[in-house]
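Take a look at this one; I'll ask things after.
Yeah, one chain of the complex is gone here, protein chain that is, but the others are all in their spots.
After this line comes chain A, so read on.
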Amino acid sequence: MRGGLWQLGQSITRRLAHGDKKAVARRCFASEAELKKTVFHDFHVAHGGKMVPFAGWSMPIQYKDSIMDSTINCRENGSLFDVSHMCGLSLKGKDAAPFLEKLVIADVAGLAPGTGTLTVFTNEKGGAIDDSVITKVTDDHIYLVVNAGCRDKDLAHIEEHMKAFKAKGGDVSWHIHDERSLLALQGPLAAPVLQHLTKEDLSKLYFGEFRVLDINGSECFLTRTGYTGEDGFEISVPSEHGVDLAKAILEKSEGKVRLTGLGARDSLRLEAGLCLYGNDMEQHITPIEAGLTWAIGKRRRAEGGFLGADVILKQLEEGPKIRRVGFFSSGPPPRSHSEIQDEGGNNIGEITSGGFSPCLQKNIAMGYVKSGLHKAATKVKIIIRGKPNEGVVTKMPFVPTKYYKPS
């Protein structure tokens, strides 16, 4: 869901492999000139950020710390990420929840005010258009964050369905929070550091919960969530106060919370077993296949009512043909699109994300295999540069999550 580094890496690799290096460089340079910048852009560059094009934005892939160290530091201390490239929006109106339920698999009506959940926007065939974190602020106000790379299609999709919904008398409208910026503060020091900057007692805000509150002197939308597997927050801050807030967070942590880029973020979400839209989830993959059955509310399983419900409910009943699973492997780190074979050399699937885990110091990956071959401990071969490497199916997350939940 969050970040799309590997998608970038893959597309760059493909381009380089097929073109003259200098020509490619010029094209990249041209595209950079047109990239959007977050309000933190100059702040990133001043702090040694290496900026790369991502989803039409100039984003930091890394700072002075190596990706290895940034990943480990997030789990030991904390990380501050700029995720302003992602799109925040609000749906308002008496019928906001029923409207959204036509588009996502979550039980929106069943969410208590001040709570949220991960959900999936589906297409007519039950495939994933995008994944998103949705939060119910009040019964007539829902706040969502969607992936940067999916923003245009998501907004077009929502707008199209909203027109039809309103034409039938539905009461719903929307606002895109382009006046705000988004920071993700993750790791064990996230809560202690943020507590210094707000008067509200953060120990009473649990994983998945949402508040509108004053942080460092400005009104922020705070969600206790993240895409690293760690305890932490996503903070929507008025853009004019964004840099001040980032500085305050870094200052309060006395250097232990580090600015962290997309490179480490991708390692963190992979270690946590979380999907990257564009790699592990796409238009032709259903939430069932992706292992997100838990995200379909109980009432929704009975009622359907979302796009592609017939396909999804059938898969619920019969089981999907493919499933997303995790892998450990030896040899080179697997990357997206590596073929997976059974021990007899038959194709059984494909890797969708993979790399070297900084925390575990070994190769990890996720991908899709035929149902029946998805059990933990199943032995596989992962084909890299034409050569088979030993792999084994494993449950995810690879690194245990540390979400802050009531005990």
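Heads up, the rule we're going with is that a residue touches a chain if its C-beta (ideal position, glycine included) is under 8 Å from a C-beta of that chain, and two chains touch if they have at least 3 such contacts; residues count from 1.
Operating definition for what follows: contacts and distances are computed from a predicted model.
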Per UniProt record, name of the chain withheld from view ["Glycine cleavage system H protein", "E3 ubiquitin-protein ligase RMA", "pyridoxal 5'-phosphate synthase (glutamine hydrolyzing)" or "SKP1-like protein"]: "Glycine cleavage system H protein"
Touching residue (missing chain; options A:Val39, A:Val52 or A:Cys220): A:Val52
Listed residues A:Thr135, A:Ser267 or A:Gln315, member touching the removed chain: A:Ser267
Full-complex contact with the absent chain, from A:Pro188, A:Pro333 or A:Gly349: A:Pro333
Contacting the left-out chain in the complete assembly, out of A:His175, A:Lys387 or A:Lys405: A:Lys387
In chain A, positions touching the absent partner: 5-6, 8-9, 12-13, 16-17, 22, 25-26, 28-29, 48, 50-52, 61-62, 64-69, 71, 263, 266-267, 330-333, 335, 355-356, 358, 361-363, 385-387, 389
